[in-house]
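Apart from one protein chain that is not included, each protein chain of the complex appears where it belongs.
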Amino acid sequence: MTYFLQQSLNALQLGSVYALIALGYTMVYGVLTMINFAHGDFFMVGAFLCFISVARLHLPFVPTLLISMAGVALLAVGVEVAAYRPLRNAPRVSAIITALGVGIFLEHFTLALSPYPLHIPPAFANVTWSAGGLAVSSLQVVTVLLSVGLMAALQFVVARTPLGIAMRAVSWDRDTAALLGVPVDRVISATFAIGGALGGAAGMLYALSYPVIDPYMGVLVGWKAFISAVVGGIGDVRGAMLGGYILAAVEIAVAVALPSTYRDFVAFSLLIVLLIFRPYGILGRPRPQKL
Amino acid sequence: MNRHTAGALLRDRRVLYALTAVGFLLSWAIPRFGLLDSYVQLILMYVGINVILCLSLNLINGYMGEFSVGHAGFMSAGAYTASLLTVRVFPHGAAWAFPAACLAGGCAAALLGLLVALPSFKTRGDYLAIVTLAFVFIVKSAVENIDAAGGPRGLLGMDRLTTLPWVYAWTVGTVFVIRNFIYSRYGRGVLAVREDETAAEFMGVDTRQVKVLTFVVASFFAGAAGALFAHLLQYISPGMFDIVKSTDMLVMVYLGGVASIGGSLLGASLYTVLLEALRPLAMWRMVLMPLLLVLLMIFRPRGIMGLREFPWFRRRCPPQGGGQPCGACGIGGSAGADRTDSLTVGVAAAAQPRPQVPLLDVSGLSHRFGGLAAVSGFSLRMSSGELVGIIGPNGAGKTTVFNLITGAYRPDEGRILFSGQDITGLRPGAINAAGIARTFQNIRLFKDLSVLDNIMTAHYARSSCGVAEALTHAGGYQAEEARVRDHSLELLAFFEMQGQSAACAGSLSYGLQRRLEIVRALATRPRLLLLDEPAAGMNPLEVDQLMEFIRRVRAEFGVAVLLIEHQMRLVMSLCERLEVLDFGTTIAAGTPAQIQSHPRVLEAYLGQESAS
Partner (left out) sequence: MRRNPLPLACFAAAAVMLGGCARHSGDTIRIGVIAELTGAIPAVGASCRNAAQLAAKEINDAGGIEIGGKKKMIELVIEDTAAKADQAAAAVQKVITRDEVAAIVGPNSSSNALPAAEIAEKGGVVMIAPWSTNPKTTLDAQTNLPKQFVFRACFTDMFQGHVLGKFASETLKAKKAAMLYDVASEVLKSQSELFKQSFEAGGGKVVAVETYTTGDKDFSAQLTKIKKAGPDIVFLPSYYTDVPLQVQQAHRLGLKVPFLGSDAWSTEELIKMCGKDCDGFYLSNHYSPQTTNPVTRRFIDSYQAAYHSVPDDVAALTYDSFGLLRQALVAAKTTDRRAIRDALSRTTDYQGVTGNMRFTAGSGDPVKGAVILQIKDDKFVWVTDVQP
């Protein structure tokens, strides 16, 4: 029983990080129908900003979090203005390829600055509590709480604020929204900023939990976040959260139940099975087609 | 050489054949006589392999409009199958071993392609992308667990069997087969699926067959490329065929230009050569490459070739149908405007009136959407050649009736008989084959295809061209294509549209688009034509022209017409009888005169007071 709980805790922590990143993906997707493949690399930049803040500037937790979030938000908006906005009216795929290019550029630029993996020194008190054989660390708790808190904040913004309404309007019909006076450019930039901030936060939490960072760390995580967003239903905020936790749960469950060599094989097969039964993800709905 | 002669050379197909032959000779001579150094030869072979990969991926992503990131998995299957065969099974040194292994690799990959095609029936777009993504990981993980294939250690022991002539031969073969595929009825089907899968279904395109074929052909060549790759490096490992490899191929496809053979040739070549040429930059090479890519995408979002195609790979102009970017050849072409007798005779003959059995017999049709009863107990009888109209307020269920008749949904209750045959719940393609065709409320033309291609695509189900013939353009292919082309041009000529046959369907005026949609439906040789609000958005002059058009269609083609309309002038003067729908049931039926003064109709349209 303790074993099961322990693994569940692991899944909860990993899932929180996946969910945070998936949110960034899904937001941009929802508003622009664009898969921002550079998002995983935004996450990586967040981790590196965390490193700079902790190892070089020796700042405490909250300023580090703010730096990671704000830094990546700025980067995301910058990339949007420079690389994605010119392609707003081009075929969707062109923007996706551009995103790939931006991602590769970020990876190798960071590499050129720092080829050796960096270690983030343990700067924040990380207490491990033991309760009946169960090991819980304060970092785990903070990760989960912070993630859930950010997600709740995002849900509030999307559902209740004027900005959120504007975002949803733009996601349904950009041209009409513009005609009705919605400042589309600013809304899109705000979306990227928020998505970037979430990715930066995820990068920081991930880096603190697994404190060895390298320029390519965002690649695999990026694809996993993409999968999480799709599994939950593209464009749906709650779906992204759900997808992140599900993916983490599947990964850990498979590693527990089967020889770990089969982990990827089974996890991805399950994914395909899920999409066969729910072709639009768990919470997703197909955009209705009028015949 | 001035621009003119260069252009003429590019258009002459014989120049292409000559160049290809010279290429064969060169590919043999270069290694034999050391005309180029080993490094350049290696890079040329990389280019060839990448061209094959890029072209085959372009088939799925460009022509069919999907977003597959799974190509590395196909390549892996081909590489491993071919390598295991040459290393463990086939006798060493046998001359036939290598080509056989490459073919086997292609077939193994094609089998996997078949599997991957299955989810594509239901899933589209980004969800299908996830399936292909999962596919890559699954293949990698599977190979890592198969110790007999070397596991993560990889597979060694292949001879250096890949040579420049082989790579060249396979590249030429890939271009040949894929180009033929595009310019066949399957290619038209692929493009139709990309443009509007639903409309394609209704026009008789077997979308499942098309998807399977596309994946199988594309994955076959990816597998062959994998086999060539494995016997060039003499070492393969599962990590070499990961998601990064897939994205490399993606970049090449979009860099060159989707849905363009020339684009794939250029994209693959440029990418491969550039990567090598930038070596002096050492680490900064990988910083500059993506930057160049981003810049290129911003300034040429559609890739180097944009939407164009090298004239060699296109059909000869004037347009004779098949996949080329519309409008590229200029307006032109005329054919057999005097062959109208065969046109209408053929159709009229098919519309043998059978007085005993009604053409259309709908009884007790009901359908609910969630809690809402869209249609309740709808019944209708039509005879051959009748012109019946369905009218009613918005939301009355008129289009739903059309959708039920044509197979978009299976009705909850009721039965639909067409010439005595029960077509209730059949798929749209089957119903179309039985003889019912339709147009749509929001025009669903294949907007980026030419006018002629729209018509030719509708001949999909009535074409007898098989896969082998399509891939080689041999056998009965040429005759069949000519037949389809001629029939299409005749149809267009009949309605005075042949002058626009090369124009993009999306560039036509609204009225002409509506007309084209009807002509496209006619191309499927129906006996009953369903028109959904054909006059929507038309001005009075256009409405008059439309009425004339519909009369002519009915007279010359002998089809029965069932139409939904709101324009009373058209309905009253055109239709022989009317059915009035409100809230899903028929509230009145009769001649236009009867309906005009029917109290319930007035009530439905104008409210309680007017009725009294």
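Read from first to last, the chains carry the letters A and B; within each, the first residue is number 1.
We take it that contacts are C-beta pairs under 8 Å (C-beta built on N, C-alpha and C of every residue); 3 or more make two chains touch, one makes a residue touch a chain.
Remember, it's a predicted structure, so these values are computed and weren't measured experimentally.
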{"item": "Chain not shown: contacting residue from B:Arg208, B:Arg285 or B:Arg483", "value": "B:Arg285"}
{"item": "Touch with the omitted chain, as defined above, among A:Leu57, A:Leu179 or A:Val212", "value": "A:Val212"}
{"item": "Which of B:Ala169, B:Leu274 or B:Ala373 contacts the chain that the document leaves out", "value": "B:Leu274"}
{"item": "Full-complex contact with the absent chain, from B:Gly23, B:Pro99, B:Gly306 or B:Gly466", "value": "B:Gly306"}
{"item": "Contacts of chain A with the absent chain, listed as residue ranges", "value": "3, 6-7, 10, 14, 108, 111, 115-117, 119, 128, 130, 133, 135, 137, 206, 209-212, 214-217, 219-220, 252, 255-256, 259-261, 263-264"}
{"item": "Positions on chain B where the hidden chain makes contact", "value": "3, 37-40, 42-44, 46, 144, 151-154, 156-160, 229, 232-240, 262, 266, 269-270, 273-277, 279, 282-283, 285-286, 300, 304-306, 308, 310, 328"}
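Everything below uses one rule, namely that only the chains that are shown with their structure count from here on.
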{"item": "Length of the line joining the C-alpha centres of chain A and chain B, rounded to whole Å", "value": "35"}
{"item": "List of chain A residues in touch with chain B within their complex", "value": "29, 35, 83, 86-87, 90-91, 93-98, 100-105, 108-109, 111-112, 219, 223, 226-227, 230-231, 234, 261-265, 268-269, 271-272, 275-276, 279-281, 289-291"}
{"item": "Interfacial residue positions of chain B with respect to chain A in the complex", "value": "61, 67, 119, 122-123, 126-127, 129-131, 133-135, 137-138, 140-142, 144-145, 198, 243-244, 247, 250-251, 254-255, 258, 283-284, 286-287, 289-291, 293-294, 297-298, 301-302, 399, 403, 408, 440-442"}
